[in-house]
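Every protein chain except one is present and positioned as in the full complex.
Chain naming follows the written order as A and B, and within any one chain the residues start at number 1.
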Amino acid sequence: MNRSKRRTGRRHPLATVALLALGLVFTGGAYAAISSGTAAQAEAEPTSQQTIEEGKKLFQANCATCHGLEAQGTGTGPSLIGVGAASVDFQVGTGRMPMQMQGPQAQEKPVQFTDEQVKQLAYYVASLGPGPDIPEDHLVDGGGDAANGAELFRINCAMCHNVAGAGGALTEGKYAPPLTDVSGVHIYEAMVTGPQNMPVFNDLNISPEDKRDIITYLKYVQDNRSPGGFELGSLGPVAEGLFIWIFGLGAIVAITVWITAKSN
Amino acid sequence: MSTATSPNGTQPKQSFTSAASVYVNERTSLAGFVKELGRKAFPDHWSFLLGEVALFSFVVVLITGTFLTFFFQASMAEVHYDGSYVPLKGVEMSVAMASTLDISFDVRGGLFVRQMHHWAALLFIAGIGLHMLRIFFTGAFRKPRELNWVVGFVMFILAMGEGFTGYSLPDDLLSGNGLRIIDGMIKGMPLIGTWTSFLLFGGEFPGTAIVGRLYTLHILLLPALLVALVAIHLLYVVVHKHTQYAAPGKTQLNAVGPPILPTYAAKAGGFFFIVFGVLALIASFFTINPIWNYGPYDPSPVSAGTQPDWYIGFADGALRLIPPGWEFVWLDRTWSFNILVPLIVLGGFIVMVLIYPFIEAWVTGDKREHHIADRPRNNPTRTAIGAAGVTFYAGLWAAASSDILATHFSLTMEGVIHALQATVIVGPFIAYFIAKRVCIALQKKDREIVLHGFESGRIVKLPGGEFIEVHQPLDEYDRWKLVSYDSYQPLMLRPNARGKITVGQRVRAAVSRWFFEDRIAPVTRAELEAAHALHHAPAPAGELEAAQSSQH
Partner (left out) sequence: MAQDDHSGAELAAADSSHAAHDSVASPGTALITTDGFENPGFPPHRPRVTDEDPKRAKRAQRTVYTLFYLSILGSVWAVAAYMLFPIEGNDVDAVRLNNMFIGLGATLALFGIGFGAVHWAKSVMVDVELADERHPVGGSPETRAAAAQVFADADRESGFSRRSVIRNSLIGALIAFPLPAVVLFRGFAPQDQNPVELLNHTMWKQGTRLALDPSGAPIKASDVTIGSAFHVIPEGLADLEHGKLEEKAKAAVLLMRLEPSELNELPERASWSYDGIVAYSKICTHVGCPVALYEQHTHHLLCPCHQSQFDVANHCEVIFGPAKRPLPQLPIAVDDEGYLVAQSDFTEPVGPSFWERN
């Protein structure tokens, strides 16, 4: 579905050595892109082979119970072959994995691993089969066209995540989480991988530039407080109605008591 | 007024004010009006100001709304937005939406006025709601005020219409989907639905006419009706004079309170500014209806958490609570009971609220005027009916936010809806039962207090070795508040002049039994004397004091 897929699609999955070598090239490149300008870059680049090995160790210690020793999947967790680095970076990087317990859907919680460990896991899983990669920096920098992003967001995302990204309910206890403090990288990864029950938005549905615009819009909403004052959770008329009854009318009733109480 | 201070036009000393009042009076005959109304007594109680909350919010709505009309353009012509809000630049939208955005982002203070208008509208209808609850639970709708209840109720409906039409004007995504729902509901009505929808929208939904039409309703027809009804409503208050709560000195034949001029006028006038100020404060700090988030209306997108403003919530909730499958094809026509049932049930509920004063008057057969407002506990069945109605309404209202309840309390939306279905059906009965029992218990407590005084919490040992708790007897003023209320008996069936018992009489007797079977009559003098005799024969109040002091 994108450049990396076509490149890796030529190889037989069992050609481990070739796979590792090529995986090394593109993971190294992608990692460089994602962490450019950080101190970690210098360490990570030459040790990509080691990154994958470290990732494998981490995987077998933390994830294999559900996903199997070779990530082939078990009764309790799906196969991760071909889900790509983006998927792992999203699931682990937002704390959704490892899962605390089985439930309607994996909950966001404090991240269990360091950034470096997340990357190691991601590149280990990416090495098992081709899948969406962690997006390049410029796609998540929020420098796109917010108006186009807002329109695409309303059409493709707002029905679940709410027009202001405040989140919303799905069936049987599932929900679309709020997007108010999700990083651009994770939003991008969610769109390309379709975590949980979210549909996949591949690059032919929403192009990478359009995804950048959507992230730009969300960043705009995050960075600019509402011109009208407090947003009341951006929940719309329900919050407004509760507010006017409890605080508006509540304050006024208290005042009526004062007005009619006999002065002492 | 024997000590009238009103201008009478003959004052020898001509200060500016008296000269001005002479001038005005000689051209308007205002003096008679001032003489008539200026020193009327206005009973004072916090709950009597709730109607004023609604009235004053309405005035704020009128003031702010007028400002908005100078900027708003009710056109659905398509333009490309070129105002200041970055995430909508270049987006195609209607002129209505673009001009609302301009009010928000390009007119200084425009957002403030817009927010105040919307907040005031919410407060207006909430104020009406609370005011109606006060009227209902205190029986202030009884003769001679039944028609004023009807006038007020019609205003409540008109106010909801005002709210909904205003909510739809910006032509944003949220309100557009609200109109979509209205369109779907209209289409679901038998026989007239399809044509009514086409007439309303000027063709197929959404068309290009609806915003202009709603605007005419919103700024012309509905406000005119509301203003006229407000005038009638207030005229009735003048004619009837305000009710008052039972208190020493207050009777069915007087109205007691501070005079309109100056005290009441100062309080009410000040209260207007306070309500205005509260709305200004809310408008300066709290966002309402952020249409810049919603974007222009487009039939394809929708936002999670799409809800109407609070006062339409009960209707939206009713739609949500219908179980699957309530729609049939019969006689080659579609019968949408999933829409008809909410319409009929809510219509029935509204009509019941509207005619309740007449029902109660029919049941009691009481033709007297009632100017003393009831304490809710002293009419347990009415209070219980009110509690049931409130529970029913609240269940529907909560259902309109079923999805938000689900996400915020980590529940499943299916579970929330099933629970609310149960609440709406069973809840009113439970509320009725509990409210009635609580009222009767409170009446019993009142009775105890009248008969035996307050429990003072002091335990005293009598000379005979007996321990008793000292009961503080009531003074006659406090006692009056607890014993002066109307109590009704169930209707006895009697044959009429022609020796027959009509079906109507039977029904009335049955309803009357339901109303008044359980009742606590007010304490009589004989009962009080008997209680005193029983309890205090060995140690009447005076001796108790003595016994008490002997302990020290």
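Here, a contact is a pair of C-beta atoms (placed from the backbone, for glycine too) under 8 Å apart; a residue touches a chain by one contact, two chains touch by 3 or more.
Quick caveat, the model's predicted, so the values are computed rather than measured.
Student: Touched by the hidden chain, which of the shown chains?
Tutor: Its contacts among the visible chains are A, B.
Student: Which residue, B:Leu133, B:Met189 or B:Leu462, contacts the hidden chain when the whole complex is considered?
Tutor: Answer from the full complex: B:Met189 touches the omitted chain.
Student: Tell me which residue among B:Ala266, B:Ile344 or B:Ala533 touches the hidden chain in the full complex.
Tutor: From the options B:Ala266, B:Ile344 or B:Ala533, the contact with the absent chain belongs to B:Ala266.
Student: What residue numbers in subunit A mark contact with the hidden partner chain?
Tutor: Per the touch rule, subunit A residues meeting the hidden chain are 1, 151-152, 155-156, 159-160, 168, 170-172, 174, 176, 194, 196-202, 204-205, 224-229, 258-259, 262-264.
By our rule, only the chains that are shown with their structure count from here on.
Student: Within their complex, state which residues of subunit A touch subunit B.
Tutor: Per the stated touch rule, the residues are 104, 146-147, 149-151, 154-155, 158-164, 166-173, 175-176, 217, 220-221, 226-232, 234-238, 240-245, 247-249, 251-253, 255-257, 259-261.
Student: In the complex, go through subunit B and note every residue touching subunit A.
Tutor: Spelled out, the residues of subunit B in touch with subunit A are 44-50, 53, 86-91, 104-105, 111, 115, 119, 122-123, 126-127, 130, 173-174, 267, 270-271, 274-275, 278-279, 282, 284-290, 292-295, 298, 300-311, 313, 400-401, 403-404, 406-407, 410-415.
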